[in-house]
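Rest of the complex left out; these chains stay put.
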Amino acid sequence: MVGDMEKTLAELASIVEGCHTGDGRVRIQKAAPFETAESEAITLARSPKYQRCIAETKAGAVIVPADFDYPGLNLLKVDNPYAAFARIIAVLHPPARPAAGIHPSVLAGEGFRHGDDTAIGPRVVIGRGVVIGARCRIYPGVVIGDDVVLGDDVCLHANVTIMNGCRIGHRVTIQAGSVIGSDGFGYAPDGERYVKIPHTGIVQIDDDVEIGANNTIDRGTFGRTHIQRGVKTDNLVHIAHNVVIGPDSILVAQVGISGSATLGRHVVLAGQVGVTGHLHIGDYVMAGGKTGISKSVPDGQMISGAPEMPHKLWLRVQRIIPRLPDIRKKVKSLERRVQRLEGDPGDGATKH
Amino acid sequence: MVGDMEKTLAELASIVEGCHTGDGRVRIQKAAPFETAESEAITLARSPKYQRCIAETKAGAVIVPADFDYPGLNLLKVDNPYAAFARIIAVLHPPARPAAGIHPSVLAGEGFRHGDDTAIGPRVVIGRGVVIGARCRIYPGVVIGDDVVLGDDVCLHANVTIMNGCRIGHRVTIQAGSVIGSDGFGYAPDGERYVKIPHTGIVQIDDDVEIGANNTIDRGTFGRTHIQRGVKTDNLVHIAHNVVIGPDSILVAQVGISGSATLGRHVVLAGQVGVTGHLHIGDYVMAGGKTGISKSVPDGQMISGAPEMPHKLWLRVQRIIPRLPDIRKKVKSLERRVQRLEGDPGDGATKH
């Protein structure tokens, strides 16, 4: 693989507002992992594990914490090496951009407007009254319903569906196959049968959100389902009607959030977590994989288990669960021994 | 948001076969939640919580149980307020209907037939011998295989795939991105490798079913996978080959049902439940979130846990699990104390 761009170490240092040691003129064509980086690549050594063997890398330059030094190497020193590495990967390997313009096969309804430098690929279908911002990339097979609004720099990957009336902010990316604005799951029992609750609300996705592949985000019954600024969801995540996901929250793969639950800011839910409806998860809450959250959780808690408990308690509990057969045996044995002890005085008494 | 239709309170009462108090001529343009309803809206007060503060609503009319009264308000009194509200939302906010007709970009194979007033949107691909009923709505990007039959009033949202031979009843809605008729997951071991079991069956979906977004329903190995009348599935639900889901059953998001399992009528499986293959779940069974169902379940049971147990037992068990460290400590302490007690008589004996 040949890198897409070439920069000198000094240029890269300038881009990430760091400083460099060694030869600032060394030409960097790509970013690569520590173990496999060659002389044309820059790599990352943010942990002591990598810093200890930094002399072994063949990389042309290494990103390190600002207080790390190693004479004779080309280092790029920054406060946040991981974030700097992310930014440098983006510079050296810019995503393929389809040429700006609307492919002639695109079908759009009345009132469609779009900003400058937006690229809309083949076979995209766009409803009436849709507004798409500048510099967006819309890939083939995307279907956009009526009255949808997309901000600037939005990327919708192939076969994404955005349904009527949904609103997407700036710099939002949605991976392939996701569905935004499906009906919420609500039915009123009527004898043995159910009457569908029509869903008249929308999904609103704020700026800087990234939605993974094959997600499903339902529209509100009334009002909106609201994915706030900076939220990231992994693949196959389900978000039900009228849920609010607070800013910068992270939902890992296969998480499911039931209707009207609200998450605060900077919540992290690990893979396969399930959240019951109508509860609130506070700011900065973290939940381990497969947690079943059945009650509201105060700010800052770290939880695990199903149902949820403090993570530290769960660490102890999960060590005990495999010992339950042993504990049960001990309890049975104790019962026999205590019964014997309780009997003994009587026996002893008769012996006297 | 302006309502799509306007009805008087008296008209609405007539539609839902209820009666009204107050001013039957009040004009209602929309349905809205209790807290935010304004004078042009009708809202719902089905629980005492809302009925106690019913004077506070600004709604133009309120749907209440038949035996509730409040002088001076415009009330719509019905036996089933929630179902009536659902029907009234549908009346006031009818779903956007694409104009009837087959978009010129639709590609259909030989023998394609369809009923009156059916709308098939851009870019839909339809196989040979397909029959689609009256008043259907087929959204862009839908792919329908050969010999598929759809009843009347079917709605297939964008990017749905219905594969060869599947049969869909009347008034069925399938949310975007779902796949109906993928091959079942069956392989015959042959030494270290596997031979695929071809799947020659179909998926049959009966009347009044609603399938959520990004579901996967596999065809039968032989015969059929059968989703019976009135079933509702939420998003990201998986239903394997030859499964039978009985009438009016409810599968909440991310439920997975393994091959040849059968569910009775009116079963409710909460989010992320998993069902082992080849078992039977009886009528009216309810399973809590994340239940792992590994054995057949008799009619009417309420279960939870993984593996499943009676829900009432699970409520007690789940309160004890976080106390396991405490229980273990107590058992250890008891062992020491009993050992001491067992030793005492001997010691005592030597003291004599």
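As written, the chains take the letters A and B, and residue 1 is the first residue of each chain.
By definition in this document, a contact is a pair of C-beta atoms (placed from the backbone, for glycine too) under 8 Å apart; a residue touches a chain by one contact, two chains touch by 3 or more.
The structure presented is a predicted model; accordingly, all values stated were derived computationally and were not measured.
The copy number for the entire complex in this file, given 2 shown chains of one sequence, is 3.
Here is the rule we go by: only the chains that are shown with their structure count from here on.
Between subunit A and subunit B, the centres computed from C-alpha atoms are 26 Å apart. Every residue of subunit B that touches subunit A in the complex is listed here, in rising order: 1, 31-33, 36, 80, 82-83, 85-87, 89-90, 93, 95-96, 105, 121-123, 139-141, 157-159, 173, 175-177, 208, 210, 212-214, 230, 232, 234-236, 248, 250, 252-254, 266, 271-272, 289-290, 306, 318, 321-322, 324-325, 327-328, 331, 334-335, 338, 341-342, 345. Of all the residues in subunit A, the ones that touch subunit B in their complex are 107, 123, 125, 141, 143, 145-146, 159, 161, 163-164, 177-179, 182-183, 185, 187-190, 192-198, 200, 214-216, 218, 222-223, 236, 238, 240, 254, 256, 258, 272, 274, 276, 290, 292, 294, 305-307, 309, 313, 316-317, 320-321, 323-324, 327, 330-331, 334, 337-338, 341, 344, 348.
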